[in-house]
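The complex appears here without one of its protein chains, the remainder shown in place.
Up next, subunit A:
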Amino acid sequence: MSTPVTVYVPRDSAARSVGADEVAAAVRSAADRPIRVVRNGSRGMLWLEPLVEVATGEGRIGYGPVRPEDVDGLLAAGMLDGGDHELRLGLVDELPWMRGQDRLTFARVGVTDPLSVDDYVAHGGLAGLRRALERTPAEVVEEVTASGLRGRGGAGFPAGIKWKTVLEAAGPLKFVCCNADEGDSGTFADRMLMEGDPFCLIEGMLIAAYAAGATEGYIYIRSEYPDAIDTMRAAIDIAHAQNWLGEGILGSATNFELFVRVGAGAYICGEETSMLESLEGKRGMVRAKPPIPALSGLFGKPTVVNNVLTLASVPMVMADGADAYQARGVERSRGTQVFQLAGNIARGGIVETAFGISLGELINEFGGGTGSGRPVRAVQVGGPLGAYIPASDLDLPMDYEAFAAAGAMVGHGGIVVFDDTVDMAKQARFAMEFCAEESCGKCTPCRVGSVRGVEVVDRIIAGEDRDTNLDLLEDLCELMTDGSLCAMGGLTPLPVRSAMRHFSEDFLARDAGDRTGTAGRPVPEDAASGPPAP
């Protein structure tokens, strides 16, 4: 009897969205000798999904993108021995896309079986938690502060400083809440981490809980992520059985209970105070700060609120020490960021690398330019509230302060690429529409201003009193920036104004026959409006 060959077919929902389940089934039924199919997370090379990997003596050989109908041919070509085929990519770890990265937070994603305890521990899992438990909470806070780790949810607040506030707050009951609402278009790293390495998030939350003195935690996952919800719930059950959760964790005196809560389709619930209201079972109305959640958070108790990636970076920081993390990056942006290449991009997916890489390197070298093959015209970084950056500014380094200085934001690291068929007046209109749709309604500039904003852009597009309406739009933006309680209303002007500033030609009156094209410029003859060919 030969030992079964291990074949990896991702269970990540992006891979499933293009047929990974069907491919896994085809491999299982057509294999002519014993195989073991592991449903791993995705390596993040999403244009190659479904990416099938075969474990060989030399390492894991990849094939992709594989369609179910390719499976017979692949097996005939000797895929189970790493045989040659036009879909054969070679050793996955040696592919330029992988070699060019510095995977810390995503070290295990795509490599291991997400729900295998053995895999987790064999690949360095729990080392960070064990090292933390050997130290005092204050020492852990000190180490995380020294690493320079900043919040990955958008605002970039230093994680250690937040934890210190909670640690020093008095009270028998404190919480750790993980923000897994990931509402920004162009972002999917939280989802992939939860689906691909859920124990890592649990370990990060445990370390946060130990450091801050919290005994109860919640992961607030958006309802649009059913696979992530299922995987996290399954991981929590397994962690309980391992005594990684519950009482006396790993033989220490630490207790921690962890629960998954599911959002209900409200973008604003990603704002931390809105999320806390939602966790309390209320409407997701944004709270005025102060008090800050660190002092008065969930049910008024001291609460650590951190993004998935922030918390999932902590085990590595604790395992390898602050210095190793802090040694990466530039200026005040330390460590690595998990960038997400999205939209009209030839090679979309996850690029984890030190801060400081330029936007252009990410888009052109990793991403291979647009998926349509047309020139890049605009890039939106940081989600729906992020600025549109023109193709001429792609030398901008990915660094919180450099982006802020350029009137843009890194946010959650989502990079959405548009080709030259994009109509930037329409994108400005959408920013206002989105704000009108998703505003929590507490303040007038946001709630009413955004509705007015849509009307004004419509008039500009229709060519009515262009100059007056452009001034009006500018005034509305100012009102929203100055008069909004949170960044929803406060930052919606960022995409709108950046579109007006960098792409003013799109805001020129267009003639009646040209409603669908790009105003002021001829519509390219071959403008592709469908998706790029797979």
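Here is the rule we use: a residue touches a chain if its C-beta (ideal position, glycine included) is under 8 Å from a C-beta of that chain, and two chains touch if they have at least 3 such contacts; residues count from 1.
One rule holds for everything that comes next: contacts and distances are computed from a predicted model.
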Candidate names "Formate dehydrogenase subunit gamma", "Proline/glycine betaine ABC transporter permease", "NitT/TauT family transport system ATP-binding protein" or "Cytochrome d ubiquinol oxidase subunit II"; UniProt protein name, chain not shown: "Formate dehydrogenase subunit gamma"
Hidden partner chain, touching residue among A:212, A:417, A:473 or A:500: A:417
Which residue of A:265, A:291 or A:375 touches the chain not shown here: A:265
Given A:41, A:284 or A:297, the one touching the chain that is not displayed: A:284
Among A:183, A:335, A:369 or A:411, residue touching the chain not depicted: A:183
Candidates A:120, A:225 or A:355 - the one touching the absent chain: A:225
Contacts of subunit A with the absent chain, listed as residue ranges: 13-14, 16-18, 46-47, 49, 182-188, 191, 223-228, 259, 261-267, 278-284, 299, 340-345, 348-349, 371-372, 380, 384, 414, 416-419, 422, 427, 430, 434, 437-438, 528-532, 534
